[in-house]
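A single protein chain has been omitted; all remaining protein chains appear in their positions.
So, chain A:
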C-alpha cells in the first residue's frame, strides 16, 4: 500500500512549477490561439492562408529544413498537447466567502495558495447521485473546457476534496453579474455600452455554437461582468453538445429560465438548436434597453400570451411549422395584430429595432444566427460601441464589497476613486 498514494508528490510538484513559471505556460497557450484562428480560416473561403511558409520550390537542397517548418496549423506538434494530469486537491485553495447557492451547487470565492489569484470555486452536489457522476456536471465541465473564449468564464481546473463526493470547478472570479448590476445602477447602460456588451455576448455565443455547444440557459444573471467592461458567459449547467443524431424522446424541454425561453420550446419541440440561444440573446438585448426583464411571466401560458401580444400572434407566413409543434393545438391564438416592438422601444434606432426583431423571430429557421448578428448594421452606426476600458466600475457584492450609498458625495478631493478605502472607513 506504500505506493498506493494517488498523489505521487514528485509529479504534482513538477506540474505545479510548470503552472507557475510564465514562460513555460505561454507556448502552451499559443496553439490554442492558433487553432481558433485556424478554425475560422477553415470556414472562410481562403484556405490557402493556412500554409504561410511556402518554401521556394527550386531550392531542392532545403528538404530537411522544409520537413521541420511545414507543420500545418491543423496538426500542432505533439508537444503542444497537454499531458495527463490528475486533479489537484481543493486544499490548494483558501476559502474566502461564499457567493451564492444555486440549484445544484454552492459557489465560493477562494484564493490560490501559491499564486494568490482570486478564483471562484463551484462545488458540485454529488451526495445523492444514483447514477454515478451526473451527466449534467460532465456536460458543464466539458462545455467550459471546449468553449474557451475571451467572453466565456474561464475554467482553470477541477479539484477534488477528501472524499469522492467533493468536486469543485475552479473558474476565474468575476466581480459582478449583469442582473445585479442592472438592478443597482441608477441609469441604464448607454447605447454605446449596450453595443459593446451585445458584441461580446454574440461573439461568445457564436464561439460556443461553432464548437457544437448549446448553452440553453442564457440570461442576465448568468452573464458576469468585470470592472473592465468585459462580460463573460457563465453557468453551463444546462449546456450540451448538439449536432449528433438525437435519441428517442428528443431533447428535454426543461431548459432555459422561463422568461428567456424560446417559443418552440414552450410549444414542446423535441428537436431544437442554436436558435433557442438566440431567442435568449434577444430577451437579454431588450432587458439591457429596458433595465428590466422583457417577459416577466409567471407561467408558460402567460409567457406565450405576452410574446403574442408584443410580436403579434404567429402566422403561416411568419412561422410555417407552427402547426406541427406538439402543443400548438392546445393554444388559442389571439386575433392577428401587428408587432408592438416600436411602441415598447420608442428610443432605439431603426437598425436596433431590426436586430431585436430578427432575434425575436418566431420561426427558428429564420431567426438570426450569432455570426450574422455580429455583422448587423446596428453595431456600425452611430453611436459606435464604447471601448470596454471606458466603462465605469462598481463595488462587487460577490467580493463582499459595500456599495456606496446613493447620492453620497465624494468625501475628499483626489481620493474619490478609491472606494475600497471608503468602505474600510465605513466599517
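Here, a contact is a pair of C-beta atoms (placed from the backbone, for glycine too) under 8 Å apart; a residue touches a chain by one contact, two chains touch by 3 or more; residues count from 1.
Just so we're on the same page, contacts and distances are computed from a predicted model.
Engineer: If you look up the hidden chain in UniProt, what protein name do you find among "DNA primase", "E2 ubiquitin-conjugating enzyme", "Cyclin-like protein" or "28S ribosomal protein S24, mitochondrial"?
Structural biologist: Answer from the record: the omitted chain is "Cyclin-like protein".
Engineer: Please identify which residue in A:109, A:219, A:240 or A:386 touches the non-displayed chain.
Structural biologist: A:240
Engineer: Just one of A:96, A:160 or A:333 touches the chain that is missing; which is it?
Structural biologist: Result: among the candidates, A:160 touches the missing chain.
Engineer: Of the residues A:118, A:141, A:328 or A:374, I need the one that contacts the missing chain.
Structural biologist: A:141
Engineer: Kindly note down the residues of chain A that lie in touch with the hidden chain.
Structural biologist: Here the touching residues of chain A are 3-4, 6, 8, 11, 31-32, 35, 38-39, 60, 63, 67, 70-72, 74-76, 78, 80-87, 131-133, 135, 138, 141-142, 145-146, 148, 157-158, 160, 164, 167, 211-212, 240-241, 244, 247.
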